[in-house]
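Complex shown without one protein chain; remaining protein chains in place.
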Amino acid sequence: MPLHIDHISLASPNIFRSADALCKETGLGYWTGEWIRDTAVHIVPLGPPGNFIEISGFIDVHTLKTMDEHKQWIMDITASGDHFNGLCLGVDSMEELQQFAKHFNSTVNVPDNPDPATHFQRANGYILPMASTPSGKRSVWMKGLPNVYFYPDRTHHSSGQPVHPCEGMVRPTGIKWVECGGTEEDLAKWLGIPNPGELLKIKFNGKSPGVWAVCVGAEEHEDVVIRRPAASEAVPVSKYAD
Amino acid sequence: MAAVLDHIHMGSANVYTSAYNLTKTTGIGHYDGGFMSSVTIGHKAVPLGGRGYIEIESIIDPFAVSPDKEPWFYKKAVKAGSEIWSGLCLRVDTMEELDAIAKRHGGTISPKAGRRTRPDGPGVKFWSAPSVPGQGSPWEVGKPNWYCWEDRMYCHPSGQPTINTPGLVNPMGVEWLEMGGTEAEMADWLGQDPKTLNMRFNGKSLGLYAIGVKTDTKGTVEIRRPSATQDL
Partner (left out) sequence: MAISINHFSLGARNIYESADRLNKETGFGFWTGEWVQTTACHMFPLGKDVFIEVEGTIDAHAYLAMPKPNYTYDALDVDNEYNGDHWTGLMLGVESLEELEAVAKRLGGDVSPDDSKVNPYSHFRRPDGYTMGYQSAPRFTGPRPEKWPRGLPSFYYYPDVPGRSSNQPVIARPHLVTATGVKWIEFGGTEALLSEWMGVPKASDVIPVKFNGKEVGLWAVCVGRDGMDDVVIRRPTAAASIKDPSIYKDVPRPRS
């Protein structure tokens, strides 16, 4: 696959409530049990070719004792409810990921730390190997910009795991489009590729940067549009200007 | 790119007991794979680690299949009084690679995609080769075939969760395959060095005879069954 959308992060003040509400709203099922340090995610598979929404939030309130810029950002953007806070793109090889790292003038976060605590873990004991770029102290998500991922083992990709049954369940058939703030020109400049809108099925609404909506096809059902404000609506990206 | 091991087919007379006993004796878990498009074949999948798996199949609706239409692997398993290793399947990444393999064998990619309906998880779709008019499956004569999953590796059968069973081990990939025939014959069929697939050869009739699966606590677990071409 060429560069593609891998997943979208939805920051939530209460991932259980948000997943329950999203399921009632859309019929999209989710699975539970994945976590990293003080954060857990409920995963909403969106169908082929393997996309998902991760509903993420703090599940260890004792982490608030040691605040940092990133934790404060999460608290600030979830104070008024769910916000889309990350657009995550995917590539199919480490070589492609390294090319993006070079373009970002950064490095790749490689999944070679032997400590399981530094990786997403699942309730079945699976530890998720995942490489990404750019690296650095401040996530580019805070500026409403996407990062890029490579999964060495795609067979355990989060989008392919089975969901809990839920009432009114629909089977998703894939992302139809994503609505982002900002302009295509800004995104093209960030990624170093022409026409990212067409390639990634993104349309631009001119609002503040970040994801504002996702449209997902569903089997024997009308398309599902999940609309939530972008994180930049709660905390302007200018706060994190270099 | 060289093909890699995708899965191993185990023909069975009863998919339920075969899966249950395999898990009980090896500690390697399984899950319900659903049924094939013909709706008469039931499927259980056994993830082996390393992106490979065993698929166990048997007839699950005997009244829907007349004796002359029973799959060959089912008849062979009944005759053997045990499961058989009925197929070895390799995987390539692209349809272009699959097409090249098909052409090398004088055939094409399968005219229709293979499909399996899972009871709970994502639907399963794959393409295979070679498909040669007038010839049966290479599996029946003890030879491997090839699959391509296109962009569906995210829901590959090897990555799905198994049912919970006490005492499961963590399988860590197939370490070796014991094949009939010779290395030279296999190299000719594969178009690649059989060592890249950790194959070893016993000189008997063609087909798969045994596999060794690495595990976290039981060392290498050997699973041996009659091959597809073995005289029973």
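Annotations for the structure displayed:
The chains carry the letters A and B, assigned in the order they are written, with residues numbered from 1 in each.
The definition used in the following text is that contacts are C-beta pairs under 8 Å (C-beta built on N, C-alpha and C of every residue); 3 or more make two chains touch, one makes a residue touch a chain.
Not measured: the values here are computed from a predicted model.
The chain that is not drawn here is touched, among residues A:Leu3, A:Ala19, A:Leu46 or A:Val148, by A:Ala19. In the complete complex, the residue from B:Val4, B:Ala113, B:Val132 or B:Leu168 that touches the missing chain is B:Leu168.
Chain B residues in contact with the hidden partner, per the touch definition given at the top, are 29, 161-170, 216-217.
Taking the whole complex into account, chain A touches the unshown chain at residues 13-17, 19-20, 23, 29-30, 32-33, 35, 38, 40, 57-64, 75, 78-79, 121, 123-125, 163-167.
We adopt the following convention: only the chains that are shown with their structure count from here on.
Distance between chain centres (mean CA atoms), chain A to chain B: 35 Å.
Across the complex, chain B meets chain A through its residues 51, 120-122, 151-156, 158-161, 170. For chain A in complex with chain B, the residues that touch the partner chain are 1, 45, 48-50, 124-125, 153-157, 159-162.
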